[in-house]
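A single protein chain has been omitted; all remaining protein chains appear in their positions.
Chain nomenclature is as follows: A, B and C, assigned in order of appearance, with residue numbering initiated at 1 for each chain independently.
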Amino acid sequence: MLDQWIFAAFLLPIGLVIPAVPILLAALLSPHKPNSIKQSTYECGVETVGETWVQFKVQYYIFALVFVVFDVEAVFLFPWAAAYNMMPLYMVLEGVLFILILAAGLIYAWRKGALEWV
Amino acid sequence: MTVLQLIFLLTAATTLASGMMVVASPNLVHAALWLIMALAGVTVFFVLLEAGFLAVVQVAVYIGAIAILIIFAVMLTRHVAADSQSQVTRGWWLAALASLLLFGGLLAMLTQIPTLTAGAPVLPGNPDDIVRDLGQSLVSLDQYVLPFETASVLLLAALIGAIVIALPPKAAGAEGGEP
Amino acid sequence: MIPLSWYLIFAAALFCIGLYGALARRNSVAIIMGIELMLNAVNINLVAFWRYITPGILAGQVFAIIVFAVAASEAAVGLALIISIYRQRSTVIAEDIDLMKW
Partner (left out) sequence: MIVVLTDPFGWIGQTLLGLLARLGLPVATANLLITLLSAVVLGTICMTLGALITWIERKIVARFQDRIGPNRVGPFGLLQPIADGIKLLTKETVTPNGADTVVYNLAPVLAVMSVIGLWAVIPLAPRLVGSDINVGVLYVVSIGAIGTLSIMMAGWASNNKYALLGAFRTVAQLVSYEVPMVLALLVPTLLAGSMGMGAIVEKQAGLPFIVLAPLAALIFFISSMAEAGKAPFDLLEAESEIVAGYNIEYGGLKFGMFYLGEFFHGFTIAALVAVLFLGGWQGPLASSYPLLGLIYFLAKTAVVYFGVMWVRFSFPRLRIDQLNAFNWKFLTPLTLAVVVVTAVTDKLAAQMGFSRTGALLGANALLVLATVWLIGAYARSTRRRLEPVVDESAAAAQA
């Protein structure tokens, strides 16, 4: 089984090298004349106000949170789905129960207004 | 088989170094990125242990979800000034001592046991069957169906709890103006 | 062939690094990162024992998946708590959040 992974283990570093080579090449070939205006933060020519690390609203975190829960749910469901063909009906229904419990969570988040973009 | 050992040692060194950087880096975003590096190292170990399912799950859940959550939390609670403050508690040397003692004890114990030097047995059945067996054992009544459904309830509780805690009270509404 | 003890020693080292991070860091998000490292070390142990000692019984893998679920829940609720505390007290330093301590 391990030999099936070899190709992926090769392709991922190659996927790193292939874009990195042109970027390095560009760093060698391209002109390099830095000045302070060129390197300043780009905000359409408007002066930058305040620091970069402004506070973001918590909504982003809520979306990531719901995503995490559903991602883990999918992790539990994938082996279940892979074994589907050899399962009797009651085992399928256990998986369905698992989905329904989490669907309740989605409904709760919806009712609570956590999924609204404000 | 020495190639595998080499891969193991390289990955172990990278992972441990990344782990060190996680606990040592003063910049929390850097610490989170090093954490991702360490998690990727653990993925390689899962592949070496022929637990391919856990390897991809490690990337999907840890790097794709939990690490993103941690980075979001860092950005949401960030103080620029905090980077220059001391990052460790006053009793950090006690913590270091405790960790070193624990590691020393574990090392002494693990090197004492002679049976641990044996190689891995051959896996029974073909790899596709392992995932299927896993799926079947998760829902068969005499095996792990109870932990399986409990995990669902745990995730539901975590979802509800985290939303209740993180969602700002409606009346405040102060956050509406922020980006 | 890689002996089992290598995995166990590696996991022990990773666990101790995580333990140090969880005990010594002041920032609570960093403490959670330390805990994640510790959970990963535990997972390596579980899977290594499954692979070397009981390859026919999937208890180790099932346990590892449950650890994933617990880690996700713990991170979600823990970070939500930190964000909530930050909103009220604008600090994430664990030592400053001591109202409930005494």
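The criterion applied here is as follows: a residue touches a chain if its C-beta (ideal position, glycine included) is under 8 Å from a C-beta of that chain, and two chains touch if they have at least 3 such contacts.
Note that this is a predicted model, so its numbers are computed, not measured.
Visitor: So there's a chain missing from this view; which of the remaining chains does it actually touch?
Guide: Touched by the chain not displayed, across the whole complex: A, B.
Visitor: Quick one: which of B:7, B:24 or B:59 touches the chain that's been left out?
Guide: B:59
Visitor: Which candidate, B:12, B:48, B:67 or B:163, sits in contact with the chain we can't see?
Guide: Spelled out, the listed residue whose C-beta touches the missing chain is B:67.
Visitor: On chain B, what residues meet the omitted chain?
Guide: 29, 33, 36, 52-53, 55-60, 63-65, 67-68, 71-72, 75, 127-128, 130-132, 179
Visitor: Pick out the residues on chain A that sit against the missing chain.
Guide: Residues of chain A in touch with the missing chain: 1, 4-8, 10-12, 14-16, 18-20, 22-23, 25-27, 29-34, 36, 38-44, 48, 50, 52-54, 56, 59-60, 63-64, 66-67, 70-71, 74-75, 77-78, 81-87, 89, 92-93, 95-96, 99-100, 102-103, 106, 109-110, 115-117.
One rule holds for everything that comes next: only the chains that are shown with their structure count from here on.
Visitor: Looking at contacts between chains, which pair has the highest count of C-beta pairs?
Guide: Top-ranked chain pair by contact count is B-C.
Visitor: Using CA atom averages as chain centres, what separation in Å is found between chain B and chain C?
Guide: Whole-Å distance between the two chain centres: 6.
Visitor: Chain A to chain B: how many Å between their CA centres?
Guide: The separation of the two C-alpha centroids amounts to 16 Å.
Visitor: What is the distance, in whole Å, between the centres of chain A and chain C, each centre taken as the mean of its C-alpha atoms?
Guide: Comparing mean C-alpha positions, chain C is 21 Å from chain A.
Visitor: If I count partner chains per residue in chain C, which residues reach a count of at least 2?
Guide: 65, 68-69, 72-73, 75-76, 79-80, 83, 87
Visitor: Where does chain A touch two or more other chains at once, residue-wise?
Guide: Residues 58, 61, 65, 68-69, 71-72, 75-76 of chain A each touch two or more of the other chains.
Visitor: Taking the complex as given, what residues does chain B use to touch chain C?
Guide: My answer: residues 1, 4-5, 8, 12, 15-16, 19-20, 22-23, 28, 31-32, 35, 38-39, 42, 45-46, 48-51, 53-54, 57-58, 61-62, 65-66, 69-70, 72-74, 76-77, 79, 82, 85-89, 91-92, 94-96, 98-100, 102-103, 106-107, 110-111, 113, 116-121, 123-124, 130, 133-134, 137-138, 144, 147, 151, 154-155, 157-159, 161-163, 165-166, 168.
Visitor: Considering the complex alone, what residue numbers of chain A touch chain B?
Guide: That would be residues 1-2, 4-5, 9, 51, 53-58, 60-62, 64-69, 71-73, 75-76, 78-84, 86-87, 91, 94-95, 97-98, 101-102, 104-105, 108-109, 112-114, 118 of chain A.
Visitor: Contact residues on chain C for chain A in the complex?
Guide: 65, 68-69, 72-73, 75-76, 79-80, 83, 87
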